[in-house]
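With one protein chain withheld, the remaining protein chains of the complex are depicted in position.
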Amino acid sequence: MIFEMIKSVGIAHNSYFLGAHGKASVIDPRRDVDIYIDIAEANNFKIEYIFETHRNEDYTIGSLELAELTGAKIFHGSQVDFAYGNPIFDKDKFRLGSLDLEVLETPGHTKESISLVVKDKSVSNDAQMVFVGDTLFAGEVGRVDFFGKSETPHMAQLLYNSIYQKILPLGDQTIIYPSHGAGSVCGADIREQDMTTIGYEKKTNPLLQLSEEEFIQRKVEEKLYTPPYFRQMEINNQKGPKILGGIPYLTPLNAHEVKSEASKGAQIVDVRKPTSFGGGHIPGSINIWREGLGAYAGWFLNYEDPIIIVDDNEQKMDEIKRYLIRLGYDNIYGHLSDGFPSWYMAAMKVENLDMWSVHQLKEAQDNGQDMFLLDVRKLNDHKKKYIKNSHHIWVGDVPLKLNEIQKDQEVIIYCDSGYKSTIAASILQKNGYKSVKSVLGSMGAWLKAKYPVVK
Amino acid sequence: MIFEMIKSVGIAHNSYFLGAHGKASVIDPRRDVDIYIDIAEANNFKIEYIFETHRNEDYTIGSLELAELTGAKIFHGSQVDFAYGNPIFDKDKFRLGSLDLEVLETPGHTKESISLVVKDKSVSNDAQMVFVGDTLFAGEVGRVDFFGKSETPHMAQLLYNSIYQKILPLGDQTIIYPSHGAGSVCGADIREQDMTTIGYEKKTNPLLQLSEEEFIQRKVEEKLYTPPYFRQMEINNQKGPKILGGIPYLTPLNAHEVKSEASKGAQIVDVRKPTSFGGGHIPGSINIWREGLGAYAGWFLNYEDPIIIVDDNEQKMDEIKRYLIRLGYDNIYGHLSDGFPSWYMAAMKVENLDMWSVHQLKEAQDNGQDMFLLDVRKLNDHKKKYIKNSHHIWVGDVPLKLNEIQKDQEVIIYCDSGYKSTIAASILQKNGYKSVKSVLGSMGAWLKAKYPVVK
Amino acid sequence: MIFEMIKSVGIAHNSYFLGAHGKASVIDPRRDVDIYIDIAEANNFKIEYIFETHRNEDYTIGSLELAELTGAKIFHGSQVDFAYGNPIFDKDKFRLGSLDLEVLETPGHTKESISLVVKDKSVSNDAQMVFVGDTLFAGEVGRVDFFGKSETPHMAQLLYNSIYQKILPLGDQTIIYPSHGAGSVCGADIREQDMTTIGYEKKTNPLLQLSEEEFIQRKVEEKLYTPPYFRQMEINNQKGPKILGGIPYLTPLNAHEVKSEASKGAQIVDVRKPTSFGGGHIPGSINIWREGLGAYAGWFLNYEDPIIIVDDNEQKMDEIKRYLIRLGYDNIYGHLSDGFPSWYMAAMKVENLDMWSVHQLKEAQDNGQDMFLLDVRKLNDHKKKYIKNSHHIWVGDVPLKLNEIQKDQEVIIYCDSGYKSTIAASILQKNGYKSVKSVLGSMGAWLKAKYPVVK
Partner (left out) sequence: MIFEMIKSVGIAHNSYFLGAHGKASVIDPRRDVDIYIDIAEANNFKIEYIFETHRNEDYTIGSLELAELTGAKIFHGSQVDFAYGNPIFDKDKFRLGSLDLEVLETPGHTKESISLVVKDKSVSNDAQMVFVGDTLFAGEVGRVDFFGKSETPHMAQLLYNSIYQKILPLGDQTIIYPSHGAGSVCGADIREQDMTTIGYEKKTNPLLQLSEEEFIQRKVEEKLYTPPYFRQMEINNQKGPKILGGIPYLTPLNAHEVKSEASKGAQIVDVRKPTSFGGGHIPGSINIWREGLGAYAGWFLNYEDPIIIVDDNEQKMDEIKRYLIRLGYDNIYGHLSDGFPSWYMAAMKVENLDMWSVHQLKEAQDNGQDMFLLDVRKLNDHKKKYIKNSHHIWVGDVPLKLNEIQKDQEVIIYCDSGYKSTIAASILQKNGYKSVKSVLGSMGAWLKAKYPVVK
């Protein structure tokens, strides 16, 4: 028997490889499927079943990619009209050696959501583990707001029923494997804990301490951000995305080629750290730090214009490409060869971004310096506490709300740590704002410094 | 937070790396500690605590090795007088970020055995997981026979108490991480399941279905094999083994050097598969297939004479060295350069071993062929079923019971699959037996072929 | 600047990656092109030019595969009507930074053969190095017998002219990079030396010590083996082979599936060492040891029937697949999951092959034992010396010359070391020969043992 959790950072996504007696299944494969092939080949497993717990919204699923390579069959819930794969239903069973995989229809997060219960029939009829998709997380439950306001109460009710009638009855002993970990946009506040049990969640999950009525009300009132790229993911995952056949090769471009592509509309994404971006960058480029691509690219990049990557020559293009193809960005086009230094070595124009420490911000405030102080954290975080005189726009909404920010003022941006604020700063610079600053450490450092906040 | 189970195959040993907020602990490190360093370095963790759940008998622990490299402190139970490290006691606590590690003294398998409970205090006071060492396994409990017959009932009682008064009260929700998986000699019949929960074990573990009296009686009656190398491991782990500083380099030797060392008493270990050994091998070599070294080397190799490895030039010396240093075999000396072919290319003497299929065995039996049919499986397996007219000697006991096997007869050996039988065959050949055969597939294939067995 | 020689063992093929100032060329890429992509990505090079020194006969070229992935342009000589790429001509130049690549048309091995001279124009007009394809090797020159007997003298003359009028005039200082190293079938007797110089070859290459007349006569008289798969390679390389898009995934098959495919005509290739094959194998399987696939698969495998691999579960399928796709075997189909042990564990029939040591052979001869002693080495090697009473058939010709070997006699086969003899033995067994033996160590060990040979 082999069991592996494969984590995709950035989108905080978990997929699973479960095999026994030479036959294996993959649950919710990501699009760069080499890892499943590698596990299978290293352990002599034949991948036979691919399960999708639901039509995912936050990444492009790799089922077709993996099926093409291995001949495995794809299965998913029946309540969505998928253009590929096979519908499965409550109580359907699949067998891997002595393991039984039993299907539970668990709608709520989406209508066709399923869970998969694993029982070792050679041991007992009790559930050993359950793959719950986005139904339940460590300390959280799935969001139910994808079908519009009017449907939300109904979806919340479905979710409640799925949890209480399908999942919890499996028993306290059951280990829960959800599709997402902490940081995912698919749950409001997922705890940092890879695996949990039904018993532990019953005791500790705040949502499971509520009455049915309270539960539904809480879910109906919940306000969550929905990145614009979700629409594309839904299309990809319902129709089945393009098959890549591997990680695409990214053309190295010299500075002149990048400049030329940029002038024709290419999206220049600078994946370096905020300090690097501050020290110098290509005018018009957007800064999304490398490991942040999974979570933030989907807010700012479109699926039409070619995407060009600028890094610091760290030879991490493979990682970068994976982040982007997981989000369906098949329009990745090239990267600045040899990294940002080759831009300035070509005597191209360089733009700077002033990075402020929290101490500089404090001093400026104490001096009564005129500024537009912008908080780009999540609204909920802003509501809890903020630096006085802050305006709030969620970083993902900055491109849409430029009209709220005056161009002739000095704009000082903060977030939780200085990464998202630098994304926002880069967007302002791209839109012609001349006096923009990003605060290193932002609220995190501000609190560490014991500077005052408004609660 | 980062949590990884590190499996050491062969000895079916699990060690664990648990870290949070930059601080990490390692539980029961193996002796080749590079894997813990690698995880720490890749994730920016500082290893601060090393825990030994007990003085292990089946491998040489890597605590001192890891402490030397990282400066971490070592902790273990107080009921053994260790020559290194620090004793800890019931209810002692260690902190990693928001995680609490709480010590439970859980004697039974050994007197100083401890368990470590992990609670996330930012969530609740409920146990998330527990490292139980050899107290409890999936489907099994630890063996209690290490202190002699007279102490066994007492140890069994201690184990019962530890399980019922310390472990089970943690609650059904708790995930159990034992030190061993299926195949370990530290439990009679461990289930193949990496992690389990208290709830699941309460429902399914056969030992936990017994009354206190039955439990103790069962444990007292349990007959388990104890490989001779355990004595050396106990000494190593109580005194602290030699620090290696890395995986030792193994000198490549040519055929003449191997021959010369063999004549001076070196232990020649042929790690190729049974079929390869059958097709030709160095006279006087012992065959233990590569992946079997962890489980079987300790039965046949001593700690004095130099060990020389013969393989098929598969460039897997690193793996082989790891198996052996985990068992404390610091007397590994060299390997036959370019593998077995360099032996026969040097025109050295080659010995063969006839490999029989089960069909040949059946035919021979049907023809009434005179033979000494030897079953080298575990006694319990033999008692369940055997091929008629079989004699039984456990493979590990073959060197001690040669007087039970007549030299002038044809000896046909079988086991579960043909690997252990080939070990036994190699030992007979080394001791001058001329007509020995090993049965490929052995009992496994015999049953597949639907040939009759005595039950 | 970056320069790397990429060796493909088995076919002893060298390809080259040469880059400067961000632009790179690949000379004679093999079909598994990931290595060139990896070098390019790790070093920020854009592959712009792919050169084929000639239409290769001994492997399927990866030009189209690499061009598809990178957008590079393909160039080759003009004297063959390739279905892809661009013809180039004497004195054509390509530039990589300060390096000039100059084309020399150097027919002889084939009609369209070219060489590429590298000069660093920032240093001087002298040649630094030259890629000579199969024109010249360390200690050897290319074979000229591919166009039939009547054309051979003409091709030999062309080769002589190419060497003396194009290559040698580049000057003694020039480093020579040939397409093949020792062991290749593309030259009679290539020396084991990765790179040489014009000066060194002029002094030491036996072919370059001859007069023009002697040179041509020697080449005309030369007798070399031509594996049957060369025909397929010529077709592949002229038309352009199928694009794979990566290393194909190989289905793991269980014993029953292998048996079923075998009964329908699948080619079962056992890639284990001779001793392993001797100890037990699938009836009807051909033994070609893993590293020998590049050199020998092309003699025995066809391009129609599915190929199934049997190994010892060494997890080296990646290597095996590469050997086969380099030879164009797109009909690789699957492999026996978990290796040969899963065959006998399924109680399938097992065949043995007796492996003799040279001492056994000597003793049998001394005893006047009746046998058909078969030497399957190259004819030239046989002519130099052989064991008395040997018959000779080159291993590659064994399938065609079965009528020369009597079925009712004991057949003892030897070669240089025991690998090729085991191939031959497996072919005889497959064809119903019952009493076959392969000699471990063969001529190599025989000579080491100082046993007599006929010269």
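For clarity, chains are labelled A, B and C in written order, and residue numbers in each chain start from 1.
The rule is short, and it goes like this: a contact is a pair of C-beta atoms (placed from the backbone, for glycine too) under 8 Å apart; a residue touches a chain by one contact, two chains touch by 3 or more.
Quantities reported herein were computed from a predicted structural model and do not represent experimental measurements.
Novice: Looking at C:Gln79, C:Thr197, C:Thr251 or C:Asn431, which residue reaches the missing chain?
Specialist: From the options C:Gln79, C:Thr197, C:Thr251 or C:Asn431, the contact with the absent chain belongs to C:Thr197.
Novice: Taking the entire complex into account, which one of A:Val350, A:Leu400 or A:Val454 touches the absent chain?
Specialist: Checking each option in A:Val350, A:Leu400 or A:Val454, the one touching the absent chain turns out to be A:Val350.
Novice: Based on the whole complex, identify which of C:Gly139, C:Gly187, C:Gly246 or C:Gly339 touches the chain you can't see.
Specialist: C:Gly139
Novice: Touching residues of subunit A against the unshown chain: what are they?
Specialist: On the side of subunit A, residues 272-281, 312, 314, 340-341, 344-347, 349-350, 352-355, 357-359, 417-418, 440-441, 444-446, 448-449 touch the unshown chain.
Novice: Could you pull out which residues of subunit B are in touch with the chain that's been left out?
Specialist: Output for subunit B: 22, 37, 40-42, 44-46, 69-71, 245-246, 249-252, 254, 313, 315, 317-318, 337-339.
Novice: Where does subunit C touch the missing chain, residue by residue?
Specialist: These residues touch the chain not displayed: 1, 3, 120, 123-124, 126, 128, 139, 171-175, 191-204.
One rule holds for everything that comes next: only the chains that are shown with their structure count from here on.
Novice: So, comparing each chain's Cα centre against the centre of all protein Cα atoms, which one is closest?
Specialist: Chain closest to the assembly's C-alpha mean: B.
Novice: I need the chain pair with the most C-beta contacts, please.
Specialist: B-C
Novice: How many angstrom lie between the centres of subunit B and subunit C, each centre taken as the mean Cα position?
Specialist: Taking the average C-alpha coordinate of subunit B and of subunit C, the gap between them is 44 Å.
Novice: Where the centres are mean C-alpha positions, what is the separation of subunit A from subunit B, in Å?
Specialist: It comes to 42 Å between the two C-alpha centres.
Novice: List, in ascending order, every residue of subunit A touching at least 2 other chains.
Specialist: Residue numbers touching two or more other chains: none in subunit A.
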